[in-house]
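Of the protein chains in this complex, all but one are displayed in their positions.
Now for chain A:
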Amino acid sequence: MNPRLSHPALMLLGLALLLCLGRFALPEALIRLPEPLILPFADWINAVFAFLRDDLGLMAVTRAFSGAVEFCLDVTANLLYGKSRWPRLGPIPWVVIAATMGMAGYALAGWRLALLSAGTFVWIAVMGQWKWAMETLSVIMVAAPFSVALGLSAGTLAWRFRGVERVMNPILNIAQSLPHFAYMIPVVVFIGVGPKAGAIVTIIFSVPPMIRMTLLGLRAVPPEIIESGKMSGTTKWQLMRSVRIPAARTELLIGINQVIMQSLAMVVLASFIGMPGLGQKLLNLLQSLKIGLSVEIGITIVLLAVVLDRLSKAWAMKQPAHLEPGATWAARNRLLLIWLGLCAAGFALAAAHPYFAGVERKQALSLAVPIDAGVDGFIRLVTPLTDWLRWFLITWVLIPLRDGFLWLPFSAVLAFIAALGWLVGGVRSALICLAFILPIALSGWWDRAMITVYTVTVAVTIALLIGLPLGLWAAARPNRARRFLLLCDTLQTFPSFIYLIPVVMLFGVNDVAVVAAVMVFATVPILRFTIEGLCGVPPETIEAAEMSGAGRAQLLWHVKLPLALPTLMIGANQSIMFALFMVIIAAFIGTQDLGQEMQRALSSTDVGKGLVLGLAVAFMGLMADHLLTGWAARRRKAAG
């Protein structure tokens, strides 16, 4: 690093050290921000929201919007699980829905996806979870199109007007690092609780990726395609509709895929604001520690996530293929005809036997008893280990570390952060980092924030210790690397809530379980980017090093790792983001950090407090992001 730049950074580091060493002599004001300096952000936000709601009449707007959403929800609810609302057609027999999903899988990607997709829905029906799953799906079916439409329009605006993009970008940055709960509180204030609120929070939460992908897709259309459109005499509108948007098809469909996955993650969590469905069931079962039943629900959620992800990705990747000339109408519409035939068969089956219309509770299969037995046996087996691990971690690692983080004077933390910023990007980065961290101190939630930081630090450190060696091992062979990447892909589609099931199972409800859940969730991106970084090293470079006589260890240390480092940093960055999200979700199994306060804000519908806490989390994430991506960019530039 540049010695001229590192000089002030070193001084700041020294200052941080000095503040720690001389803590006993420090005035109280440098250890914790004195009370009078703490700014009532929450009250200000509440005042703004009250103004928006009462004086600006925003309530009327949100009512109108939520009315439209509610109407759509009623329609899907009627069709999918027979809620008695217009159009009073449903419920559609489960065999028909399973056949339809299977057909979608076949049309998009062939037999394997058809089997997976139909099989998932058969599993849901046979296990007697049909109603919950349909409650969840009915919300996604409404929320995802709304999100896509909103994202498409906002993305187009941002693409068309630079000013809009300039305003939108920082908002998106913050929005994508706000934890899920921060979105829920304002929605509860404006809409209340229940499926409608669940749908709306889902819509809001899943818009940002669509905006980003729209912007990206429209930008990436090759200029010659646009010019050829113009030379074909298109008006501006024709150019947009017939050239730009179809040419950006793949990016837009990947946006839709992300919207669907975000919707699923949110809909499951929206059980906290009274959204019925799989999420609520899982929450109740986890809280009463019914492991077998929660594993069943967990399997369903995971299967749904995988199916929805594969289907929408297959749609994005599907390329049109030509038909033989002179094909008959039946040949051209083969898939449609098969589907209609399957549906007719399904309806006939449902009419013939009620089992195929809907599986009654008493007819449902359950694996809960064998799972419980298996888990009990397993737990009995590992209890000595987990108990010891829990004891060891709590007594020797977690509590001392937590106390250590809480012991730090806030002034020392500020100096340390500024030093890091200076190291990475000079005075500008130092100031940016301070701008992120100072509001947290000013908000008065310093202690809670430090507990969050401690949990994340511990979890990410362990994640690094596991993910890096595992990634190194996995990247050693191309086949193994591919299999591991597929595994990471699949793990990343799971809604974060799912990760809580095994840790509650193993460790019960305590700090160790939280750290374990966060750690597992945070290991996935590290593993993934380690493999991608190592496999992304150009083969010529490796060959050149081998021809220079580098041994395997030398190759790893002197060639592969340095070149993979920027990618690794991105992995670490994403890992921290994931950890922050997870630590907040894990709050409901008992933490004392920002997440727990956020749950309190949620139950007392305190918008100001909720948003302040959410922003505190977001700022921590953004600061880590600034430091790590800044550093990775510098490394990459230096490497050329």
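Everything that follows uses one rule, which is that a contact is a pair of C-beta atoms (placed from the backbone, for glycine too) under 8 Å apart; a residue touches a chain by one contact, two chains touch by 3 or more; residues count from 1.
Following the convention adopted for this analysis, contacts and distances are computed from a predicted model.
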| item | value |
| --- | --- |
| Omitted chain (choose from "Carbon starvation protein A", "Ion-translocating oxidoreductase complex subunit C", "ATP-binding cassette domain-containing protein" or "Cytochrome d ubiquinol oxidase subunit II") - UniProt protein name | "ATP-binding cassette domain-containing protein" |
| Option from A:E35, A:D55, A:E224 or A:E360 whose C-beta touches the chain left out | A:E224 |
| Among A:P246, A:P354 or A:P469, residue touching the chain not depicted | A:P246 |
| Touch criterion as defined above, residue of A:P27, A:G233 or A:P538 at the omitted chain | A:G233 |
| Chain not shown, touching residues in chain A | 222, 224-225, 227-236, 238, 242-243, 246-247, 249, 319-325 |
